[in-house]
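Only one protein chain is missing; all other protein chains are in place.
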Amino acid sequence: MVGGGEGAFIGGVHRMAARLDGHWDLVAGNFQSDPVRSVAFGKALGLDEARAYPDFRTMAASEDARADRIDAVAIVTPNSTHHAIARAFLDVGIAVICDKPMTTTRKHADDLVDVVKRTGLPFILTHNYSGYPMVRQARVMIDAGELGNIRIIQAEYAQDWLATELPGNKQADWRGDPARAGPGGALGDIATHAFQLMEFVTGLKTGSLAADLSAFVPERKVDDNVNVMLRLGDARGMLWASQVATGSVNGLKLRVFGDRGGLEWAQETPETLLFTPLGGQQRILRRGGAGVSASAAHATRVPGGHPEGYLEGFAQIYSDAAELMRAYQEKRAPDPYATLAPGVGDGLRGVKFIEAAVASSENNGAWTALD
Amino acid sequence: MVGGGEGAFIGGVHRMAARLDGHWDLVAGNFQSDPVRSVAFGKALGLDEARAYPDFRTMAASEDARADRIDAVAIVTPNSTHHAIARAFLDVGIAVICDKPMTTTRKHADDLVDVVKRTGLPFILTHNYSGYPMVRQARVMIDAGELGNIRIIQAEYAQDWLATELPGNKQADWRGDPARAGPGGALGDIATHAFQLMEFVTGLKTGSLAADLSAFVPERKVDDNVNVMLRLGDARGMLWASQVATGSVNGLKLRVFGDRGGLEWAQETPETLLFTPLGGQQRILRRGGAGVSASAAHATRVPGGHPEGYLEGFAQIYSDAAELMRAYQEKRAPDPYATLAPGVGDGLRGVKFIEAAVASSENNGAWTALD
Amino acid sequence: MVGGGEGAFIGGVHRMAARLDGHWDLVAGNFQSDPVRSVAFGKALGLDEARAYPDFRTMAASEDARADRIDAVAIVTPNSTHHAIARAFLDVGIAVICDKPMTTTRKHADDLVDVVKRTGLPFILTHNYSGYPMVRQARVMIDAGELGNIRIIQAEYAQDWLATELPGNKQADWRGDPARAGPGGALGDIATHAFQLMEFVTGLKTGSLAADLSAFVPERKVDDNVNVMLRLGDARGMLWASQVATGSVNGLKLRVFGDRGGLEWAQETPETLLFTPLGGQQRILRRGGAGVSASAAHATRVPGGHPEGYLEGFAQIYSDAAELMRAYQEKRAPDPYATLAPGVGDGLRGVKFIEAAVASSENNGAWTALD
Partner (left out) sequence: MVGGGEGAFIGGVHRMAARLDGHWDLVAGNFQSDPVRSVAFGKALGLDEARAYPDFRTMAASEDARADRIDAVAIVTPNSTHHAIARAFLDVGIAVICDKPMTTTRKHADDLVDVVKRTGLPFILTHNYSGYPMVRQARVMIDAGELGNIRIIQAEYAQDWLATELPGNKQADWRGDPARAGPGGALGDIATHAFQLMEFVTGLKTGSLAADLSAFVPERKVDDNVNVMLRLGDARGMLWASQVATGSVNGLKLRVFGDRGGLEWAQETPETLLFTPLGGQQRILRRGGAGVSASAAHATRVPGGHPEGYLEGFAQIYSDAAELMRAYQEKRAPDPYATLAPGVGDGLRGVKFIEAAVASSENNGAWTALD
């Protein structure tokens, strides 16, 4: 693991998610930019001292030299550092599990796509919400035509933790600094999740978008509210992401409507999917319940009614990553369900989305293509 | 009443709403364009034969000549006829209760504003959703500053009854005909409700908007899906209205977020309002419950927990209209709560909204001012 | 109308409910026990002075003598007076619409059953919750075998308005006085509603019950919390009713489980019915929606998604009563759907339920038969 030291939120999440299904052990890491504290943190986690590294380059080189080197590195650092760290490990043939957005520039994103294509190494991007079973169920249903031709997509991701300035908050600090977060605030941090989910579930690609970005909190240097209209072929979409929507917690929600049916899923109640066939009764599809696909079952641990949640969805990405890793090592095709784990392609789409939204907003909401 | 004959939906609603609180009696009407059927329909409703009129001009003239003439006329006809009918009655000094959108052209809307201003006659526009107690509660709270400065507004109105062509359906028929419905489909029929609610509740005025209108059903001549981004001073909004959102019934919903709090209201669960003060616990405010304002209590009939709904909200507009009527007749100021009933000003705003949205969409989503 | 004067809650509800569908006009009444105030109240309601009566016996006699006498009387007085008033009108051939519980003694209940059987006069008991369309839908589904053999019934009715003493509250006052309310507090006031709903929806009859009644508020002379276990043939039930369940408003809820399916309905969200066929997906049945029966459609006014509520459900009882009245007058069979309005038989069941529950509770919860 690179990143995820003191005061980090997502590092601990990665560690629990990796542990839950028993496929991964944490054996090495560079947890903080301060070398001394990084080593101390690693030792506190119980790592072998030799593998608690002062910096990521040392880690990549040292691990590369070991017989028992790590299978993969998890990168959980601020966005602007993802590219360099990923390259350091990919270049020595170590697979990567990387936080999103993948990079802060299009050039870096293209570069990672190239390296991954060239090496064939597993590269997993932790768009963790696509690990939820009922998200995968939605994807299966749309792919099977149960919604018919998709007409409308409504995606949203509302939080409020940045509704005020948070001086001294480490999480808020780097996210509000364009040098570390990249050009997007809420845009990169959460809108990319909603965007990925939208394309992941529907299989459609966004052709162009019109965006209106705002920064409501005084002194904020990046956006904290994102209004976007999208065109995906014949379908039309809206995407709203906000980190200042007072009263919202982690309100990621997706609604898709086709000419044969509609469905709705919300991250805060992830166990169910609401489906309505055209002219029929609404149905509550439930993880582990009747009529749920093998793809959703693949991503489930305990029976329905025993709530799974965020860590389980995140763990699914790690378990899928483990299968992709093993298949790579064993030179065989992976379990098809594991290939649902987001990868470098999703990363590139996210970076394109960010760039187009920023460009559109700067151009007074002009429709802007994603490529 | 003018309109509301056989096969009409909204005519019966107006009649029940007028009756519920006991302030109005239906005594005269021209219910259909066919004179013979209009008279027959009136008689079937139990009207005095002399007041079951063959056409609205006869009705206006005849009622004007009676000592016991009607206090007000309810206009529940297709949009394009509102102006002429309203003028016919206003011109003889009869107050008007009119369906929305008020007119199909800006010129007609301006004209009604002028006449109402000149005559002082009550003119009520049945944006009935502003008759719900918890909508008025929301307005009171925002006016009192409980949300602080408004930053974000999310409005939506999703239906699916027009998800397919409905040949022979009288309701669908005129709504899909620009000659009768005006330039907007879902835009005029339901987006105007969401728009009015947004401005009614927040007290903000939309300065400009960017719209992306679609007609998904083949052969449809008006829009059936409306994506809009809005700017209301410093606040930013999104409005989605659709009549092809499969699985949606009558999903009007409003969310408002300010720097001190946020709230949420949904028409299909109208009895409650979800309020979260910044940094505090979410609260479920309930009609008839603790901490609810006099303005909301004014619009309520039975204790909380005994659900009121659509007809009660609609009846509130009629009861407020009755008070405005009486105050006009008695040359006194009306009960301030009754002045919350939407009027000719709301009608003009709605027409401006429709025109701006159509213009923006035709101009590839360019930001377009409302005036 | 007898009862429903100043300070009454239910009188106004009856008047609105009677008015909504246009089948009834209020033309006569004795609204309060004080003769002077009764007459004044009637005049304030706009009645002809001659029909604003000082007492119910005068009203029955005077109306009986009129050519345009009332079709029916609505009795909305404290429970202990229902019998005498009902007899006064039935004895002169006037139909009765009566509040529940029907009487405060078994003897009085039997007497009304006899009179109604003998005279054939319409007698409607306002168990208004059986007027909700989705309650009738539930009944249709169970009757059609969609739940299979009923195994389990869970009924509850939770309020909290009596969680403290309410000195000076007119509603609380008579309900807490055994001389006026009868032997039950929450038992007669609300548990009877839950009991009627249970039997109305399932078609089963309670054979015996075991009850544990409590009065939590100091000085209270009647129960304010009702715990009951029931046996209905092979089925088993529980019924909880409380007026001291802090945080509850008007929480009437019914769940029924059979060997082929289960369903759930709640009064505070009356528009939907949750149905799960054995081994299948849960379905949200909606008033006005797909797959809903003619019996439910009979009890509906506006399309689904436009919420109907308490007054509409109550109005349904009045509209059904109107049909029963007309059929009686026209000596024809009534519309079968109108016969769903509760009658004297439901009244007798309710009184038996109260008596059995009181007897069981006094006998330390011994299983007690209902007959």
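As written, the chain order gives the labels A, B and C, with residue 1 at the start of each chain.
Here, a contact is a pair of C-beta atoms (placed from the backbone, for glycine too) under 8 Å apart; a residue touches a chain by one contact, two chains touch by 3 or more.
If you're wondering where the values come from, they're calculated on a predicted model, not measured in any experiment.
Peer 1: For the chain left out of this view, which of A:122, A:251 or A:342 touches it?
Peer 2: A:251
Peer 1: Touching the absent chain in the whole complex: find that residue among A:289, A:334 or A:365.
Peer 2: A:289
Peer 1: Have a look at C:141, C:263, C:325 or C:370 and name the one touching the chain we're not showing.
Peer 2: C:263
Peer 1: In the complete complex, the non-displayed chain touches which residues of subunit C?
Peer 2: Contacting residues on subunit C, toward the hidden partner: 147, 151-152, 154, 156, 160, 163-164, 210, 212, 214, 216, 225, 227, 229, 231, 236-238, 240, 242, 244-248, 255, 257-264, 274-278, 282, 364-367.
Peer 1: Which subunit A residues touch the hidden chain?
Peer 2: On the side of subunit A, residues 9, 12-13, 15-16, 19-22, 159, 249-251, 267-271, 286, 289, 301-312 touch the unshown chain.
Peer 1: Spell out, residue by residue, where the missing chain touches subunit B.
Peer 2: Per the touch rule, subunit B residues meeting the hidden chain are 279-286, 289-291.
One rule holds in what follows: only the chains that are shown with their structure count from here on.
Peer 1: Measure off the straight-line distance from the CA centroid of subunit B to the CA centroid of subunit C, and report it in whole Å.
Peer 2: Distance between chain centres, rounded to whole Å: 35 Å.
Peer 1: Where in subunit B do residues touch two or more of the other chains?
Peer 2: Correct list: empty.
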